[in-house]
Every structure is written in C-alpha cells, then in structure tokens.
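One chain of protein is taken out of this complex; the other chains stay put.
Think of it as A and B in the order they're written, each chain with its own count starting at 1.
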Amino acid sequence: MKKLIKIHSYLMAGLVFFAFSCNQGGGSGSSNGALSSNIAEKVYVAPGERDEQYGFLSGGYSGNLTVYGLPSGRLFKEIPVFSQFPTSGYGYSEETKPMLNTSFGFIPWDDLHHPDISQTNGELDGRWIFANGNNTPRIARISLTTFETEEIIEVPNSAGNHSSSFITENTEYVVAGTRFAVPVPQRDMPIKEYKSNFKGALTFIAVEPEHGHMDIKFQLLMPGFNYDLSHPGRGKSHGWFFFSTYNTEEANTLLEVNASQNDKDFIAAVNWKKIEEYVNNGGGTKMPANYAHNVYDESTHTATSTMKKEVLTVNPSEIPGAIYFLPTPKSPHGCDVDPSGQYIIGAGKLSADITVHSFDKMLAAIEAENFDGDAYGIPIIKYEDVVAGTVQSGGLGPLHTEFDGRGNAYTTFFISSEVVKWKLETWEVVDRQPTFYSVGHLMIPGGNSRKPHGKYLVAMNKITKDRYLPTGPEMEHSAQIYDISGEKMQLLYDFPTHGEPHYAAGCNAELLVNNSKKIYRIDENMHPYAIKSPAEAKVERDGNEVHIYMSTIRSHFTPDNIEGIKVGDKVYFHITNHEQDFDVPHGFSMIGQGTSEILVMPGQTKTSLWEPKKVGVWPFYCTDFCSALHQEMQGYVRVSPANSTIPLSWSLDDE
Amino acid sequence: MKNQFLISIGLSLVASLLFMCTPKESQTTEEVATEEASHPKGQASVVDNVSDKNILQVAASSEAHTTLVAGVEAAQIEHVLVNAGPLTVFAPTNEAFDALPEGTLVNLLKPENKSQLATIITRHAAPGSYDIASLNKEASKGRKLYMATGDYLEVVVTGDKITVAGAEIMATIPASNGVIHVVNKVILPN
Partner (left out) sequence: MKKASILMIIGSALLLGLFVFPLWNIRLGAPQYPEPLGIDIHINGLQGENEFDIQNIDGLNHYIGMKTLPKPADMWEFSVFPKVVLSMAVIGILIGILGFIGKISSIWFLIWFIVMGILGTLGIYDFNLWLVEYGTDLDPNAILKLVNPDGTPMKYNPPLIGHKKLLNFDAFSYPRLGGVLLGIGMLFSLIGYFLGRKSTANLN
C-alpha cells in the first residue's frame, strides 16, 4: 500500500510537470503561432477602457505638445504652448496674447523640443511639464491638472535654446543651454570674429516649489561652443548637470564639415550646487538684459507679461572647480544619465560607438588632477581617466539613450534606423530592433528619472515614407511602440505623430488622472470682465471701445441681440461660460473677425476682439456643438455708421 | 498486479501528454525559424520611382558594381545606404573586388562572415557629403576623412588624381542622399 502511494505520488508529480510544461509550450506556441493577433492584444485598449500611461510628445515645429495614450497610441489632446492655436483661441484671445510676448514683440510660433515632467527625489511627481522653445529662446511650464500652459520665460543671451528644458531631481531648476554661441551682450561685430568672442550661455532657472513660478537664478557664460543636449545628475551625481557640446572648433561657417574636425568634443560637467552657493553669497555679475516673463493666472484666466531688465551672469573663471570638460568622441548629441546617476552617456552622432563616462571616475580624476590641459581655463579631464566603457554597437549614428531601470540602456541610431539595447557595466549589446525610419529620440516613461516604468518604449522617427497611406509630399512623422518588458524588444504598433516630435516624456496614468481638473468654478472666477450669472450681462461703451459682458449656457448667449455698435469700434466680447458641468464648453466666433474663435471651458471667461468694418447686421454663433440646440445658439450685432446716434442696447428674448 | 496496472495507466497518460505537447513544440520552432530567416523590411524596401536615385539605387543600376551590391545585400546594410545621410560612398568596381586575394570574396559572402563584410563595406562610407571640390579642400587642409566605422582615411591629391587610402577615384556620381565616388581598389583595414 505504501508503495502504491509512492508510485501514485510520482505519477502525480509527473502529471503536474507535464501539465506545466505543456502549458508553457502551448502558451509560447500560440504566441508565435498567432504572432500578430497576440501583439494586437498588447496595444488594444477596448472601447471605454483607458490607457496605462500618458505620453507627452513634443510637437517640434508645431510649437505644441501632444498628449497620447500608451500603449494605444491614441491622441488625447494637443496643448498649445509656443504657437497660436485656433482650436482654443490660445494666442488669439486677449487673455492669452501676453503668453507669446518676447523682447522681440509678439512671436506667435516656436519650435518645441524637449518636454520634461517635474520630479521630487528623482521620481516623477506629475505636477508640471516643462518644455523649451528653440527658436526665440523660451521655457514654458504646463500644468498637469489643467493641461494648459501656465508660464513662459524668455531666456536672454541664448540662441537656439536646445540643451533645454531639463530639470534637476527635485525640480530646483529647469536648465536652458544655448545651441548657438552668440555675442554676449549682443552687438554689431564681424561674424569671422566668432572665435573666443562669442559665448554659450547655460541658464539655470529656479522653480518656486509651490506654484512652479520660474525665475532666472544665474547664467553661466561658457566658451562659444554649441551646447547640444543636457541631463541632470541624479542620486549620487545630484548637484551636477551634464551638457554635450559640438563645434568645439568654434567654426562659424559650413559646420557640417568644419565642426566635425575635432576627434573629440566635450561633455561639460557643471557643479550647479557650487555655483548656486557662490551666487547666494553674492557672487556673479548683474548684467542689463531685456526678457519677457509671462504668467497665466488660473483665477483670473488671464496672462500678464512683464519685461525683466537684469540677469545675473557667472564667468567660469570666477569659480574654479565648478566646471570640467569630459572628452567625448565625434560631436556628441545625446547626453543621458542612468537612473543611478553613475553613468553619463555621450552618443557621438558621427560615431559608431557610444561613450559612457563614470561619475565616480570623474570625481577621482578631479581629485588627482588628471587633466589634459584646459579650454578657456576649464580643465579637460583625461579621456581614459573618466571613460567607463564604450559600447561597440555595430550601428551608425547614435543619438539618444533611455533606461528601463533593470540595468539596460536603449540607444537610437539615426543612420542605421534602429534601437539597440545594451547592458550597463558590461557594455554588451543584447538586442537590436529596426525602426521605420531613421529614429531620432526615444522615450521610456520615467526613463529619465531614478525610477523608469520600463514597460514600453516609444521610438520617434524622422522619416515616414511608406508607413501609412500616402498624403502627398508632406507627412506626419511616424512613431513605433515596443514592449521592452522581456529580454528582446518586441515591436507592437506604429502610429503617426503630430508636428515633429523631438523627445517626449511619459508617466503612469494614475499619477495624473485624479488631479485632472473637470471644470473651473464660477465662484472662483476673478476675471475682471467675468459676470457671476447671466442676469449680470451688460454692454458698456468707453470711447470707441465696447465691452460686452456675455454669458453662455445651454443653449443661448445672453445677450443675443446687440445694437448701437459703430464702424471703427473695438468690440470686446468677454464670454463667461456659466456651465458647471464637465465637458460642456461653448465657443464664440463673429463674422469677419481678424482672429480665431475662442473655446470657453465651464466657469471660464475669455475675450475675443472684433473690429467691425462694415455697416450691417452681423451674426455670431457658438462654435462648439455644445448641446442638442447648439445650432440655435446664435445672435446678431447691428453695426451702424461711425456717426450714428443709435444708443447702445442689448437683450435676450426681448428682455 | 494492481501497481503494474496503475503504472501502465500512468505511463500511457504521460505518453499522451507528451504527444499532445509535441506538435505545438515543433510548430514553435518552425515559426521562429521563418521569422529569423526573413530579411527585415526597412527603408530600402520603400517603392519610389519618382525621387532622384539614392546611393543604393545608383549602385544597383551600375553594371560595374554588381559585386558591391551583392556584398551590401549579403551584409544587410542596404537600409543604411538609402538613409537621409548624407553619405559619401567610395564604391569599388567589380574589378577591384576581383583583384582581392583568391577566395577572399567568396569567404566574405558566407552568411557567418556577415558582420565582417558589413565592417569592410561600411569603411567605404563617410558621414557627410564630400564632392570632388570638398575632397580637394580636405586634402589641402591636411584633414583626414572620418569613416562610418570610426577609421580615418587619408585623402591625397596629385595633379588631377585623388586617392582615398590608396584607392583612386575614377568617376563621381551624385545621388539624392550623398555622393558616390567610383574607386579602383577595395579599402581594406591596415
């Protein structure tokens, strides 16, 4: 009997084993057998279901930021940042025009490159997202509760604001580095005298912890190289910031050739803590400047623009021991720091290899003064004393690197169109997957923090060609999403993006969903032209300015008949949306208006300017299909000749 | 007797389980094998008969470069040659490949030597667009050409003759994504 039990238990063990192995075999068999349908399941988010993660893709030359769901690749919103945006009236409404003010005047466009989500202790905290305007140097802060741009600060002494807008690990600073070296201060001088005369400004903008308000703390006036990209130190290297450079040749023409001469350019390591201490103790030189600081106030729904007249500059020679150069081969582009803060990755864009510097080795080399001369007084650390390893990738044109938090790094290769996965510390390549085509940036949500959420990787490509149904010569850029949870990367999905994504930021959905605002409270609306109820609607004349305090609620404007407007008037429609119901915006547009419509969210007030040029009776209407009777939501303005004596009057339903 | 009976039932059960598993296992291997055997689709697969010809298309249409094109395909680096670049490619002629030591080419074209072949061909490509005028300028300024493999090659100008690492430029053909210089020698590592 005992024996029987024994055999029985062996049998059971055997059965369990086979059942298990069969299950395994069956599982993987079906995953390969039905390869594509299984992948489809990984990106399929059923109707009514929601994505796991948010992706914020830069819009590049669209000037805007786009919000996508991952893994579905569905577009949720386009957030206007540096560009006028008729969809909402951003940059067209009187309240938001000041957001686009600069020292050059109203600049309705910029080239948005590098979104970065605010962090606390090196982890994403989901309060704000920062982004840089590349062309007319600016940094924007976007709220992640309203998903609206709240603040834009212009960066003086900068040009081609490219090594921006990366934040330190407690959001102490958002950093903006210049791509083009320029005369500082700007002046009339021969271009040929670039060398040693032009400066490259690295700007540290302090972020006030409670509201996120930005203020330039100091500008470091570096040698006239081109500062390409940057990333903060984190963990052990917190307090340092790393900038890649090219054109250390200081060429001012045909950079394609002339800036590719030096075998090695530099990654600049900046000890910002040390410089911060220096300026806190009165260091640095105040320099006259002129730059705009634009702040949108959520309670007044209005932006104000202030011109600042001074900036604190620091010359590297004033503060020895704060800045070092790490030689890095072949015009490094991407400059990325791993989650531990130990490794600084420089991807020489003309190189076949990826160079990895060690933070510990850097400190030791500084301690031992293992320098290989200096550049403009800034010590150059000996290459072999700082390099931790090189990744022999077998690819061509490495650009950017992100991390999965499991000891792996992922680098994009533009020329060979691929993402290469390699191991930190052993530097061995473990996987490579093609991209379609010519990938620029890549993004792993949290991949630029201490805690990456290493499940998906989004590759943002520069070339689309035949990926989608053709749409003529101009096409949107393509992106691919890969599952990186396994040993090998798996291509899941391919989706078009909007504008040209240069970099992106992402986070888990739960970080943001519960903080996302549904409505603005009408009782908290402090807009000077807001009315608290439709009963307060009125029209006032002040010379040739007419202010219409108008209300919208389903499905009418109050008032909807207005008379007494004259040709040559400046008519301001101050529209308050009295709805307090989620997702019930109303729009407003007026015939012949030289601006866009405006879209007013529940509880919000926005102002649209109209300068009537012709006598007549002119209609306006709601531009958002707000309700079943949206089509009835309309009204008339009677415009009389300039010398008319018809009194101002307004009504709704003849009352 | 009872034990034997049970064991036999057990064994047959196990056997049937094995049998049930087996077909799936073999199916898996087959699928994986076909996946790997297929050449990954890439930018070179884009059908476009309208744009100016890119480097790969120019080379493919030249009777003098059939060996080079075969090598590019064997090394699976055709996607690189259609990339936006710009690239400068020094394209050895068929004769140049024929001049290699006996058996070298046959050996390189073997699948197991794919990466070696890729390195050799990639050494003929430089990031950047260098036409004859720029090559002259590079030579006059004493600057070497940085190749896609990380090597530096010397450009020498003697009269009308330009050589790159000893390979003489016979002709120059512009392409949509760079320049092709036809050369009379395969540039091998030092």
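We adopt the following convention: a residue touches a chain if its C-beta (ideal position, glycine included) is under 8 Å from a C-beta of that chain, and two chains touch if they have at least 3 such contacts.
Because the structure is a prediction, the values reported are computed rather than measured.
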| item | value |
| --- | --- |
| Contact set of the excluded chain (shown chains only) | A |
| Residue, one of A:A206, A:I519 or A:L652, that touches the chain absent here | A:I519 |
| Residue of A:E193, A:E277 or A:D581 in touch with the missing chain, whole complex considered | A:D581 |
| Residue in contact with the excluded chain [from A:A292, A:V419, A:I553 or A:C622] | A:I553 |
| For subunit A, the residues touching the chain missing from this view | 519, 553-554, 579-582, 628-629 |
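What we mean here is this: only the chains that are shown with their structure count from here on.
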| item | value |
| --- | --- |
| Subunit A-subunit B separation of Cα centroids, rounded to whole Å | 37 |
| Subunit B partner contacts - residues on subunit A that touch it in the complex | 3-4, 7-8, 11, 14-15, 18-19, 21-22, 25-26, 28-30, 32-33, 35, 256-257, 260-261, 330, 350-353, 394, 396-397, 414-417, 434, 436-438, 462-463, 465-466 |
| Parts of subunit B lying in touch with subunit A, wherever the complex brings them together | 2-3, 6-7, 10, 13-14, 17-18, 20-21, 24-25, 27-28, 31-32, 35, 40-43, 46-48, 77, 79-80, 83-85, 87, 115, 118, 122, 127-129, 134, 138, 143, 146, 148-150 |
